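Have a look at the structure that comes next, please.
As you look at this complex, bear in mind that one protein chain is not there, while each of the others sits in place.
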């Protein structure tokens, strides 16, 4: 993947300000919206089953996150995903804590049939969705990212989605190509919602694509932006409160130079 | 409007610490509470239909925001508004994204019959509520603020509410007097909830009024405080993460001098 290609995805997101419909968890709504705004995109958090279908064709992408799933939200998500598919609006699945909790795990498997454009999760979540057994501990991942590479590719081939598993190293695959990114900072795990907001960021980048052929590169670009902003923010701030502020600032100011000087990316398959 | 009058509204809010009951959207609860606390007022976010009626007479004002409306919240809002009217507690309507979405639009029109003290929205929302057709794009406004001046006055006369439309220039009207404010910063649109929290701020200022004759001036004062704090915060911070922090700090420290040196206000009718 050419870095030039990555630059063009970032530029397209900033120019087109994609409107991202987020059906996400109660913990991260505010931070997710601020991440999208920092990047120059437009968040929208329409939640009612009565409204989501009408909103799907207006939005450029839909981001679905299962972090605080309950029965009313399952109905809203089903309606939103269905309407998004009718409207050819790509949608992203963030399967938070799927594996140990039966209710959301069954729902997440159901959603796989509705053809997400991208699935982004941690190692435990992606292994669980691929049909394996992971040792999830709440919303944290205890599986080593490297060990999940096989599961990631299996899931991508099975669902025809781009699959991203994030951790110390991030992997993105469409089942054929696989890219590894090694940017970021451990401080990103000390602020709630960085991963959840990344899924919404992926939605923004995918929503700005002219065709589905660009979804893989768009996903890589979104993850690179988040990880590089985090890595640079960790130079500005060493503690989590000020790091969260610096992270938003770095997302807003992220330039081509930052990316060129910082990106650590390799194609591994 | 005399600036002295504006000062007295700010002083009254700080001295009386009005208790503001907020029925708002899931994205901005935290930020709204922090804005109210920074100003020295007391937020309260009682949400259940079973509780809102009992809370209405305790509160000094009620702020209703439709950003993430769903069916249970429509019931809570109806009960809260009805109880507020019985208790003579003024209530403020923030009709987020009204226009393109039928469910909330119908609900917002219903609420107009319940006599809000103030309606605050962006241009698209206010045009829609006045019966016109706006080109809303999610929660953003695409209509020029200037073009909405007529709609704003129509809505004020129809509802007998003070109507405020905020944007690059903010307008406040009661259908007879109209004031334009030109403070603020584009960074205010890069932090989620600044507008929503402003509606709660208007509620605080209106809740501190001795009589309804003061609601117009109170609304102007609330908008001036928010816009001036934003303008000053933009001198402290150029990026959205640190701007949000500076905005809260500026709201907390806002003095008569800041207002006198910064305010750009003109009466236009």
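Descriptive notes on the structure:
A and B label the chains in the order they appear, each numbered from 1.
By our rule, contacts are C-beta pairs under 8 Å (C-beta built on N, C-alpha and C of every residue); 3 or more make two chains touch, one makes a residue touch a chain.
Owing to the predicted nature of the structure, the values given are computational and were not obtained by experimental measurement.
Checked against the full complex, the one of B:6, B:59 or B:126 touching the unshown chain is B:59. Although one chain is not drawn, its touching partners on chain A can still be listed: residues 25-31, 67-71, 97, 100-104, 137-140, 189-193, 239-242, 244-245. Within the entire complex, the positions of chain B that touch the omitted partner chain are 19, 21, 26, 29-30, 33-34, 37-38, 42-51, 54-55, 58-59, 72, 244-249, 252-253.
Simple rule for what comes next: only the chains that are shown with their structure count from here on.
Centroids built from CA atoms put chain B at 33 Å from chain A.
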